[in-house]
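Here the complex is missing a single protein chain, while all its other protein chains stay put.
Going in written order, the chains are labelled A, B and C, and every chain counts its residues from 1.
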Amino acid sequence: MELLQTPIKPKEYRSEIESTWCPGCGDFGVTTALTNIMSQMQMDPDSVLTISGIGCSSRLPLWLRTFGFHSCHGRALPVAIGAKIANPDLNIFVTIGDGDMFSIGAGHVPHAARRNFDIKVFCMDNNMYALTKNQVSPTSRHKKKGSLSPYGTLDSPINPIELMITYGATFVAQSYTGSMKHTTAMMKAATEHKGFAFVNLLSPCPTFNHEETFKYYKPRIYDINEEGHKDLSNRMKALELSDRAMDHYQESGSDAKIPIGIFYKTEKPVFAENLAELKKSYSSAYGSADKPDWNKIFDQYAPQQ
Amino acid sequence: MELLQTPIKPKEYRSEIESTWCPGCGDFGVTTALTNIMSQMQMDPDSVLTISGIGCSSRLPLWLRTFGFHSCHGRALPVAIGAKIANPDLNIFVTIGDGDMFSIGAGHVPHAARRNFDIKVFCMDNNMYALTKNQVSPTSRHKKKGSLSPYGTLDSPINPIELMITYGATFVAQSYTGSMKHTTAMMKAATEHKGFAFVNLLSPCPTFNHEETFKYYKPRIYDINEEGHKDLSNRMKALELSDRAMDHYQESGSDAKIPIGIFYKTEKPVFAENLAELKKSYSSAYGSADKPDWNKIFDQYAPQQ
Amino acid sequence: MAIDLTLRIGGEGGEGVISAGDFLMQAASLAGMEVVTFKSFPAEIKGGYALSQLRVSDQHILSQGDGFNILIAFNGEAYELNKSLLTPGTVMIYDTGSEADFEPEEIPGVIMYPVPMGEIAKRQLKAYITKNMVALGAAAELFNIPVDTLKESIRQKFTRKGDKVVQLNYQALEAGAEHVRNNLKKQESFEFPKPREKKDVLIIEGNQAIALGAAMAGCKYYGAYPITPATTVGNYLAELILGLGGFVYQAEDEISALGTCLGASFAGAKVLTATSGPGISLMTELIGLGIMAEIPLVIANIQRGGPSTGMPTKHDQGDLYQACFGTHGDAPKIVLAPANVEENLYLTIDAFNLAEKYQTPVFLLSDASLALRVEAIKRPDMSKVKHEHRMTRNGKADEKFLRYMSTESGISPTGIPGMPGHAYAATGLEHAENSGPRTNPDTRNLMTEKRWRKFDNIEDEWKPVEREGDEQAEVGVISWGLTQSIAKEAVQRLRAKGLKVAALYPKMLWPLPVKAIKAFVDSVNQVLIPEANFQGQFAEIIKAEVPIHDKLVKLNVYRGEPFIPREIEEKIEEIYPK
Partner (left out) sequence: MAIDLTLRIGGEGGEGVISAGDFLMQAASLAGMEVVTFKSFPAEIKGGYALSQLRVSDQHILSQGDGFNILIAFNGEAYELNKSLLTPGTVMIYDTGSEADFEPEEIPGVIMYPVPMGEIAKRQLKAYITKNMVALGAAAELFNIPVDTLKESIRQKFTRKGDKVVQLNYQALEAGAEHVRNNLKKQESFEFPKPREKKDVLIIEGNQAIALGAAMAGCKYYGAYPITPATTVGNYLAELILGLGGFVYQAEDEISALGTCLGASFAGAKVLTATSGPGISLMTELIGLGIMAEIPLVIANIQRGGPSTGMPTKHDQGDLYQACFGTHGDAPKIVLAPANVEENLYLTIDAFNLAEKYQTPVFLLSDASLALRVEAIKRPDMSKVKHEHRMTRNGKADEKFLRYMSTESGISPTGIPGMPGHAYAATGLEHAENSGPRTNPDTRNLMTEKRWRKFDNIEDEWKPVEREGDEQAEVGVISWGLTQSIAKEAVQRLRAKGLKVAALYPKMLWPLPVKAIKAFVDSVNQVLIPEANFQGQFAEIIKAEVPIHDKLVKLNVYRGEPFIPREIEEKIEEIYPK
């Protein structure tokens, strides 16, 4: 492994493993934004752990010269939580897809969010399953066609933004990988936030998704923060805003705008803080945690007289 | 099996299998309410399928003389969905616990709700895991003690009402098993609703939970519908109301009231309707669905000239 | 003399490697030939090495063959990866000219036909994507591939894209042929079999056969979650089943998928799910519930390379252990494995019937190669297809219904929601005959024995084994799944050479058909068990029941590609007494 130069340049955060993504894939923007941010913040790549599940998007950690864990489909969050509890000093990015996060991984999300782990979750939302060659995902619009529902799905989509706010995430934003500037800004704001941060990245899949394309998004996107949404800790307002985030999916409102920007941001003690406090209260239980007095421990099990 | 008399009395909906619940368990109220409702509506017990996962609460189907499926921990909803798709004429009740539904089963809930299956979900929420002898659940208050967190959990609770509205359930209510009248009313309204209906039943566990007891709830409960919440299809209002449902958990607001009643109710086509329509459009693909012309099917695979 | 020709196309995924192979397949069967294909997709969505191979003959074909006679190399990678197989007598058509990324060495004895396919497509036809058609045209000209039928299959594929597209492809085909006529001289004698009378066949892919078999068996519910290489079972079923009154449900994960199957089966439907190793792993708990609650289920595992995510697009037979032993507790079930596309169809039907009869989950073990293999199979005769239905009590509504009555056969009449007088609550808990939870030792013993007794005579009730070869043989081969079709070719070659060789082809792997295996083992001096997994899982399972330790020779590949017949042939020759 090459020694790093200071300052570390974005491309030095890239690994020797070559990307297998299709040309034009929206996810390239996320990789670029992430290496840019790490470079801007001069993060030590050996202190960064990038975790994913399975999917096109979930390949991202492989392209990085940070520690990485390309785990199983839907399991990035549990893996991230374990790593964060074991070593709170690590900077943890979770880079996954809409299917990975909201379909097979859906059961983990509320619990990760409500515990406010200091983890940054970047969801590359291409509104479908790409790696398995075109099925609908939880963020697919009603009637979208997929290989298992060629007639157009009967399902209605979830709303990732609204869900994450409801779950208790302390930072919730959306961006669009067609705008490198906005994507970088959102991912950076998330990275700088202390707590569970979620950014939904509208990230087109030119190979399979011919509806939600760059061309589709470009004219519809508007920046809610620029257009006045500033009261970021107002949960009800954030919910109201997010309620309209999927309007463009309604057949009736097909030219509805698509909001990007920070919907919600609040401060709350992170899990590691609560845990550190708890540990402190137990730290002298057996002398010291590092070099405990084992006989003191064993005494607890000895018959006493 | 005994022949049923008409009209069928509530106790005829009980099976020969004896309950193993502790005396005083809140869940008895749910069993009683359910048999009452079935009797009031004169439901044919052979057309009823009661499905559960694993937990004290999940034993309920065993006490009933309906078809029942006491499945695996967290899996009641998928089982219910499969049964409903296979036979849309069945009346399906899902009777489960807070842990079963919102912890291990959490990943299934948004998907069941957004698809609007015509299923009634009665969650017996005792704010903890009882069958495994006292651990915290997703609805446990911050700092609640459980066997795996004897110091008081670091977690913050989820809000079941708010989640279910966000997920797209078309009927969302809360009741309290200390009031048989209200419990029956809510469960009946849910049963009469066409679509995915959820009732959170505050159902004390006298054996393990010495905080959220009947005594705790009684003075705090108030009926939101009686106190003016009538605009049931107003989603934002329902969210606002539900946002305050857990205020009593806050240390600062410990004498906060606890809302019961219908929070949200809306009409939306149920899954079975969408599916029936879809099937209709394919019904003559091979002559008829019942007696298809198999050679017409095989021809699709034959090399054609 | 019989013609037996294998043509391989290799190139980058997205260059039309697979579709070129498909056109050849179509054309060959339109012309009445026997055909078997072998395909391998890259793990990448775009790019990566893709392979499509076609074996054609005027005789019945068993396997994909040992290698190829003709290679069409679209790019340098295809050339590099196949170079070692370019032995004297083989032929290579390869890309050359301005668009080519490689220049092959000369290999003595290998006939080389350079065709500037990329260049012709790009310069002359202004459509680089027609490169595969140019190559096909060249091959057609060289090997006497019936151009009319080729055109017909192209027309069928592209007709909905408009006539312009069809014509463009025709032009490319012609341009390739013309290049050959003008520039190359045929230097060998390979050619396609002559067109002959069209047979009444269906051209079916492995996974498609499972879908069709399920439909034929009366499957009305398919609950699944997408996963390579199983997804296409559902793709093929999605619209087909709607026309038959059923539904394909895409669940949020495999646990939910199987949960819905359990619910649908409980409600009376015949159900299928298809997945691969990671999905089976997630389903493990609910499979156990199916076993305990005695609910019919058909679970197709289209195996891929494991463990973990492994090699999603590659051949492997490594999930047998899991199928037999993956669930916690003593958990009886049935495991079947088809050897080819036709068996995929008929064993799927058998799987449904066994599931209904024994009220049990049934595994169907296919794999990534079989999933993609295409065969022309005889048109099925629906009047010969039998349908089993789970036994219901059909008693009077006032008789006491014991759902789990401990019958002599171990199979208990069940009830279906809606049937009067059959109400019962299924449970994953140990239970008494009336389905109420119970843990006392007597009930436990009764129910455990009942669950196992169901399968006591299954080997006799359903003859799940085929045998071929000498009655007393020097070497006997036992194999399963796709490897059977390859072993069969090896065995037949050796018998043609006069070696005393026999083979046993079990279609049911669990419960192990012990009698048949014992009898077979007794009739041979050595037993060879070739398997595409590291541990030799079937060999180990057999060894536990039949003491073949001294006679056994294992042969294992775990490289992600199936055996070729020659490997098995050579192994047998090696151990054959000299």
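The rule is simple: contacts are C-beta pairs under 8 Å (C-beta built on N, C-alpha and C of every residue); 3 or more make two chains touch, one makes a residue touch a chain.
Fair warning: this is a prediction, and the values are worked out from it, not measured in the lab.
Asks: Considering all chains of the complex, which shown ones does the missing chain contact?
Replies: Within the full complex, the chain left out of view touches A, B, C.
Asks: Which candidate, C:6, C:57, C:313 or C:485, sits in contact with the chain we can't see?
Replies: Hidden-chain contact among the options goes to C:313.
Asks: Touching the hidden chain in the complete assembly: which of A:15, A:213 or A:234 does that?
Replies: A:15
Asks: Among A:66, A:116, A:135 or A:242, exactly one should touch the missing chain; which is it?
Replies: Among A:66, A:116, A:135 or A:242, only A:66 touches the chain that is not shown.
Asks: Identify the residue among C:87, C:445 or C:472 that touches the chain left out of the display.
Replies: Touches the omitted chain: C:445.
Asks: Could you please point out the chain C residues that touch the chain left off the display?
Replies: Output for chain C: 43, 255, 277-278, 280-282, 284-285, 288-289, 291-293, 303, 305-311, 313-314, 316, 318-319, 321-322, 324-331, 427-430, 437, 439, 441-442, 444-445, 448, 452, 533-535, 537, 540-541, 543-545, 547, 549-550, 558-561.
Asks: List the residues of chain B that touch the chain left out of this view.
Replies: Missing-chain contacts on chain B: residues 20-23, 54, 56, 72-74, 103-104, 106, 129-133, 135-136, 138, 146-151, 153, 207.
Asks: Tell me where the left-out chain touches chain A, residue by residue.
Replies: Touching the chain left out of view, chain A contributes residues 1-3, 15-17, 20, 45-47, 49-51, 54, 61-62, 64-72, 75, 77-87, 89-90, 107-108, 111, 275, 278-279, 282-283, 285-286, 289-290, 292, 294-295, 297-298, 301-305.
Note that in this section only the chains that are shown with their structure count from here on.
Asks: Need the CA-centroid distance for the pair chain B / chain C, whole Å please.
Replies: 42
Asks: Quick one: report the Å distance separating chain A from chain B, using the average Cα coordinate of each chain.
Replies: Roughly 30 Å separates the two chain centres.
Asks: Please list all residues of chain A that touch 2 or more other chains.
Replies: Expected reply: 103-104, 106, 138, 151.
Asks: Quick check on chain C: which residues sit in contact with 2+ other chains?
Replies: 239, 242, 252-253
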